[in-house]
Each structure stands twice: as C-alpha cells, then as structure tokens.
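Beneath this line is the structure, given in structure tokens, with notes to follow.
Left out: one protein chain. Kept in place: all the others.
This part shows subunit A:
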Amino acid sequence: MKLVERMPRLQSCQAAHGLSDEQKEFQKMAFDFAAHEMSPHMAEWDEKEIFPVETMRKAAQLGFGGIYVQPEVGGSGLSRLDTSVIFEALSTGCVSTTAYISIHNMCNWMIDTFGNTEQREKFCPELCTMDKFASYCLTEPGSGSDAASLLTTAKLEGHHYILNGSKAFISGGGDTDVYIVMCRTGGKGPKGISCVVVEKDTPGLSFGKKEKKVGWNSQPTRAVILEDCHVPVTNRLGQEGQGFNIAMRGLNGGRINIASCSLGAAHACVQLARDHLLVRKQFGEALSNNQFLQFKLAEMATKLVASRLLLREAAVALQESRSDAVSLCSMAKLFVTDECFNICNQALQMHGGYGYLKDYAVQQFVRDIRVHQILEGTNEVMRMIIARSLLSESG
C-alpha cells in the first residue's frame, strides 16, 4: 500500500507544516517505518489478532520504546510534541499497534519520572528496547470513569504489599512483563491510592480470557487478577497516596498520544477518500464532480487541520507544564478523537459498499479509533475536567 508516499500531495493538510527540521526528520522516518513495516501487515494483524512483537522491537531500535523517557536510562528524551508527531505518523501504518506502543511509552515514562534510581535503572532500559513490555492497570470492573473509587487493595505486611483485586480491559494484559497497578493502600478516595509495579510471573498474578474486540486487535486485552499477590515495597513508585496523582499525570500525556493516533488515522482516511472520489464514477462522471462530496471532503480536511493544531498546542502546553495543560490535553483528546472518528466514518461512507469490506483499509481505521473516544478517560470525563477548570475559582 503506497498510501504514505502519496500523502505529500494534500498541500493544505500537510502534517509537516510548522515543524522544525529535526521534527520533520523524525516524522519522515516514522512515516517510512509505518509504510514499510506496519501498513503491509495491518490487516493481517487485525484478522489474526497478532501482537507484533518483532515489529515493535524494530520500532524500539529506532528509539520508539521510550520517546519521552530520559536518555540516561535508554530513552530518546524528546518532547511531547515530537512524540505526538511520531505517533500520528506511525498510526497511518497501524492504529492499534501504535496505540499499544503509546501505552507502553506512558508506563515507561511513569517509572522514569516517579521511580527512584533503582527502579528506573531496573525497568526503564528494558522497556526502552522493548525487551520487556508494559501495561497500565487502573480500570476495574466496578470503577471506570469513577477511577478514584477503585477497590484493589494493597495491605502492607513487612517488606511486601499483598494485592487483592482485579483490573479490567488491560491492554497487553497477559502478554506483557511489567504491570503498573494503581491500588488502595490507604482510605477511600484518590488520596488512599498508591502505584506499584508488578512483574510477570509474580505468584498471585493471573489473567482473564482474551477479550474479543471490535478493533485494537493487534493488542491482547485481558482482565488482570491479583490474589494475595506479594509485591515488594521497593516496587512502589513514589509515596503512598501519590498513586492517583501519578496515574493522572501519566494520562495527560496518554491523552495526547491517543488523540495523535486518531489524527494519523483521519489523515490516512482523508487521503483514501480523496483518491476514491477521483477514481469512482457514477452517473457518468467521477464522484469528485459531485458538490455534496466536494463539500464533505472540504469539511473533513478542515476538521483534520483544526484537530492537528489543537493537539499540537496541547502537547506544547504539557511540555512546558503550563497552567492550562490539563485542560488543553482534555480538550484536545475530546475534540480530536471525536472529529477524527467522524472523518474516518465519513471516508468509509464515501467508499460506498466497498467501505464496508475488509479488503479496504478505511473500515479498520474506523474500528480501531472508535475506542479512543472511550479509553484514557471517556470524552464525557474530558468534559467534566474542562468544566471543572472553567468553573473553578482560578478558572
């Protein structure tokens, strides 16, 4: 699929506009990687539910395993904007795999940022090379949007926490090596939550069945079950009671990343739709002569560019720890995932019946990014965060 090489033609939608020369190099390299290493396999990975370990390790060799992790523990030390540009480009090759790589990066960053020297040196280098893979465990059967009400307990006994509880919908669950688990060490609410790193093969750690999903099929999703699971106290990240804060700080970046994946998918779909309109004929002429479709395509492209601008601004705000960063990240996640889903969905519609066939990539983009409106904080929760900021005393 020569999709990516043809992208430069969309002058107004150019993903490279406004970037520095160095960022353009990262982007070019990521586009090349997506086109050659991911795109040809995207459909197969989806159909056969393959977790493409070898391809992800190739990506890690290029520095994609810890993009915003510090170089001294093996990361690439890049900015949030650089990261967004890279995930946007990689997503044109496979959204599902890129989304998992972004989750892995988020976990890696959490250890890098909140871990002590021993923890950083123990976990980060192998996560950066993807010798080991990571999973983020916050959601439970009884607590999704109301994350702070989580019930998994961690009782301190000597030098260990005994964990009991279960986590739901864990990306990579069962196939990954390092689990970042938010658990309750104290009282109710967010202040009673801590963050511990649970390693694969720890007794008491088991997994539910592999979930069957509409999309994101190149990454396994399972429940993570903890039954009297003994985790050394030395595996706790940060202080007791700091866990919720760590989880939320991780998610700010995670939201930029997920939105970037939606953006890449939308860009790919605008290209696919445009090409289809030029080729498909009905009523004696190409679909591109139809004003309704012209207008629809124009709207899609406009929303794409608007999404990209908001997202990149949020990435910069987060990088600079601006006071509006959390709000902007929520706005970006909300706007970009919604608009980009609509773009991909419209692109599918423009393909007519062919859009519904798995022979055509557009349906996989639609299926894969649908969940971006739900996870890493539902778009409803994004509104809660934004409203709270607007209506607060300092807002």
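Here, a contact is a pair of C-beta atoms (placed from the backbone, for glycine too) under 8 Å apart; a residue touches a chain by one contact, two chains touch by 3 or more; residues count from 1.
Keep in mind that, in the parts below, contacts and distances are computed from a predicted model.
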Worksheet item: For the chain omitted from this view, which of "TAF1A polymerase", "Electron transfer flavoprotein subunit beta", "Phosphatidylinositol glycan anchor biosynthesis class T" or "Phospholipid-transporting ATPase" is its UniProt protein name?
Response: "Electron transfer flavoprotein subunit beta"
Item to complete: Decide which residue listed in A:63, A:165, A:254 or A:377 touches the omitted chain of the complex.
Response: A:63
Fill in: Touch criterion as defined above, residue of A:25, A:72 or A:299 at the omitted chain
A:25
Response to the item:
Touching the hidden chain, out of A:76, A:194 or A:364, is A:76
Discussion item. Even though one chain is hidden, which residues of subunit A still touch it in the full complex?
Written reply: 2, 5-6, 8, 11, 21-22, 24-26, 28-29, 32-33, 61-64, 67, 71, 76-78
